[in-house]
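Below you'll find the structure I mean.
All protein chains of the complex are present and in place, except for one that has been dropped.
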Amino acid sequence: MSTQSNEAGMVLLEVEFTGGLELLFSNQRKHKISLPGSDEKGQPATAAFLVRYLCENLMKDTRKEMFVMDGTVRPGILVLINDADWELEGGDLYELKENDNFFFISTLHGG
Amino acid sequence: MSTQSNEAGMVLLEVEFTGGLELLFSNQRKHKISLPGSDEKGQPATAAFLVRYLCENLMKDTRKEMFVMDGTVRPGILVLINDADWELEGGDLYELKENDNFFFISTLHGG
Amino acid sequence: DQDSRPSYRQSKYQKYGRQMCMPEIGFDGQIKLTKSKVLIVGLGGLGCPAAGYLARAGVGTLGLVDGDTVETSNLHRQTLYLEEDVGQSKVLTAYGRLRQMNSRIHYERYDYRLTPEKAPKLFDQYDVILDCTDRQSSRYFISDAAVVTRKPLVHASALGTMGQFMVLNNPPSLIDGNAHQGPCYRCIFPKPMRPENSRSCAEAGVLGPVVGVMGIVMAMEAIKLITQPNSTPWYMIYNAYSKEPFKMLNLNRKNQNCVACSEKCTITRELLESGSLDYDEFCGGRINYDVL
Partner (left out) sequence: DQDSRPSYRQSKYQKYGRQMCMPEIGFDGQIKLTKSKVLIVGLGGLGCPAAGYLARAGVGTLGLVDGDTVETSNLHRQTLYLEEDVGQSKVLTAYGRLRQMNSRIHYERYDYRLTPEKAPKLFDQYDVILDCTDRQSSRYFISDAAVVTRKPLVHASALGTMGQFMVLNNPPSLIDGNAHQGPCYRCIFPKPMRPENSRSCAEAGVLGPVVGVMGIVMAMEAIKLITQPNSTPWYMIYNAYSKEPFKMLNLNRKNQNCVACSEKCTITRELLESGSLDYDEFCGGRINYDVL
């Protein structure tokens, strides 16, 4: 199975940050991004590749540990792919599809 | 432009009733229905045709005036086609598409 | 400027600090709240929680309108009233309770049922109107009065296990005739529902938390309209027993032939105030339903 990318080999995604994570991404909640359909090794781009890509290209804040830890999103962040928990979709291994919506939300504890 | 129907010439729709309207339709909120892609005159099936069809085929309650008046849905009922007000989609004249979601809701005044 | 004195800032921070430290509110937002005037029409299941949260948030003036007295059957959802209040005026009881929540804001009491004649002069004195009433006829005249007085209108209703929410007339109509004006109630419901199709809370019942959620969302929207006046109108239905209880709707259409808010409008302030518009007749198709 190969990643669904467009003619230019790029995948267009909508990425959304909330629950405080938007502060790490120029205080902007919604981003339209276009990233390569294949990862560094020529494999189809996965959710793990997206997380690395966001960290290196979209995140201006230097506190990377606020977003990633041990090579994946840090504990306390839920990732939803098209409104469903990414664990239901394969987690890190999920292959990106054109127009996917990725929703990153940091959990809250206040009451 | 012709109505998007499937091979058998039928259109499959999801129809939802709420705000008390479900009481007129066997007290069931969601219905999957399949209706002809063309109306009585061979024209592409429209929202107006759907409303007639629902009244004649799906509604068991005899109080038709609780749902239709003067050939269209009665005042106080909002019709949403795929979550948008049907007036934004052409109202009565909207041509049915396979898998459309029609949402009928009777407005409330309580407080 | 006395608003910027350190002691003033400090007292505000003690009381409202938990909302002032957010970027969406901040010190400026709190000052806007302090200077704002919000009118709540109807102190039932919607108006009670809306009034409570707005008083606690520190709006400047809270106007309270209702002509009813508290009944036992109100208590499950009308959160400003206690068992001991049965039989008392809703407005006066609510006033006493709200003052205990926040004694530093100003309250205006209107212990009567609002009429189309009185509405425009009353709305003139406020920045945001909350329609917390429970009859179709009042839904129409409150919308009309909001249009002629150019006030944003927060509208909600509830019945059974269901609620509806709309932000109407925002930005207000008739200011400059531009395309950005939000729809009014008549844009969305040009014709009233016939009374035999309408069920009341007394007939169909209503769950306390359902109408409570709607009332608090109204308070939240009033705070948004005061602190961020250019926010987009939105529409929501809440179906408590559904698998997806909250549903957002796109109803944002202005009716270019609307009798209340379009360029072709026929409903004017003068007509409203003259008392010649019979809203009960309009909604009920009957004569002399009540003395409006």
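Per-chain numbering from 1; labels A, B and C assigned in written order.
The working rule: contacts are C-beta pairs under 8 Å (C-beta built on N, C-alpha and C of every residue); 3 or more make two chains touch, one makes a residue touch a chain.
Keep in mind the model is a prediction, meaning the values are calculated, not measured.
For the chain excluded from display, the touched partners among the shown chains of the whole complex are A, C.
Within the whole complex, the absent chain has one touching residue among C:Lys32, C:Arg77 or C:His155, and that is C:Arg77.
Taking the complete complex into account, residues 18-20, 29, 66, 74-76, 78, 80, 83-85, 87-88, 105-111 of chain A touch the chain not shown. Although one chain is not displayed, chain C still touches it through residues 14-22, 24-25, 49, 52-53, 56-58, 72-73, 75-77, 79, 82-84, 100-103, 160-161, 201-210, 212-213, 216-217, 219-220, 223-224, 228, 231-232, 234, 236, 240-241, 243-246, 248.
Keep in mind that, in the parts below, only the chains that are shown with their structure count from here on.
For this pair, chain B with chain C, the centres built from the Cα atoms lie 32 Å apart. Here the spacing of chain A and chain C, counted between their Cα centres, is 40 Å.
Looking at chain B, one finds that none of its residues touch two or more other chains.
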